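Quick one: structure below, then a few questions.
Of the protein chains in this complex, one is absent; all others appear in place.
The block that comes next holds chain A.
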Amino acid sequence: MQKLFFIFLCFVSFSATAQKDNAKIYKFTYQLVYQSDSTDVYSKQVEDMLLFTNSKESAFLSKNGFERDSIIQELKNNPELAANGINASMFPKTRFNYKIIKHYGKDDFVYYDKIFKDYFMYKESKKSIPWKITTETKTINGFKCQKATTSYAGRDYTAWFSNEIPITDGPYKFYGLPGLIVKISDAKEHYVFELKKKATVAKMPSVVDNSKPIYEVTRATFREKMNEYKENAVERISQSGFTLNDEYKAQVRAKLKKRNNPIELSN
């Protein structure tokens, strides 16, 4: 049995000292174009992803997920809104519930994700994504970029980073290059992240919901649980008290069958 930790307190609070007077907090918006069904090029979907960084630590998460959490928080503070016709089905939805917290000076980054209704986290070493930089350069969205490559979880990636933004970060788990990754894509172009917007914000958002238990596991266990859920989604949904008719069950199965192309293919 896995060793478990229950974390009721947010242990990833962004320390106040990190926010020195001159350290601006940036919000970079990446557009993610992904193909959810590897066999169907028409299954391409688009979602905006956000990278918040105070140049020491960063948080990467989906824009819709971030907005949903903000609305839920807002509703808790101001339930009048709920009475005026907001309900859960109106919340923005995302395919990507993960949140990635990186400390540039540390060797590990932390990955948070949700499987159905449960929250999990694991730590992963920066070294699991080793970069090779090449001499190829290109201008992307106004930035002079240099090409770097890596392989991670069954995909080969090409990243374009720019030292013009001297932040050693990027979308998803990718970081550690001498400049922000402006664009990164796997060889099949199933996952393409591209920087679209830059803005500054007043403070780092608290992205981890500390009111719910978080199970700390290893990456291997997390992937195993995720696969179990995919195989058994219909039953898991039933367990939570919903009654699904056969038609709906078939729909859920068909839907999951089409979502056959996660960003991480292997361990």
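Going forward, a residue touches a chain if its C-beta (ideal position, glycine included) is under 8 Å from a C-beta of that chain, and two chains touch if they have at least 3 such contacts; residues count from 1.
Criterion: contacts and distances are computed from a predicted model.
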Statement: UniProt lists the protein of the undisplayed chain, choosing from "Outer membrane lipid asymmetry maintenance protein MlaD", "Tripartite tricarboxylate transporter substrate binding protein", "Pyruvate dehydrogenase E1 component beta subunit" or "Carboxypeptidase-like protein", as "Carboxypeptidase-like protein"
Message: Take the complete complex as the reference. Which residues in chain A touch the chain that isn't displayed?
response: 1-2, 4, 6, 20, 22-24, 26, 33, 42-47, 55-56, 64, 67-68, 71, 76-86, 89-95, 104-106, 115-118, 120, 133, 135, 137, 140-144, 146, 163-168, 176-179, 195-198, 211, 213, 215, 217, 221, 224-225, 227-228, 231-232, 234-236, 238-239, 247-248, 250-251, 253-255, 257
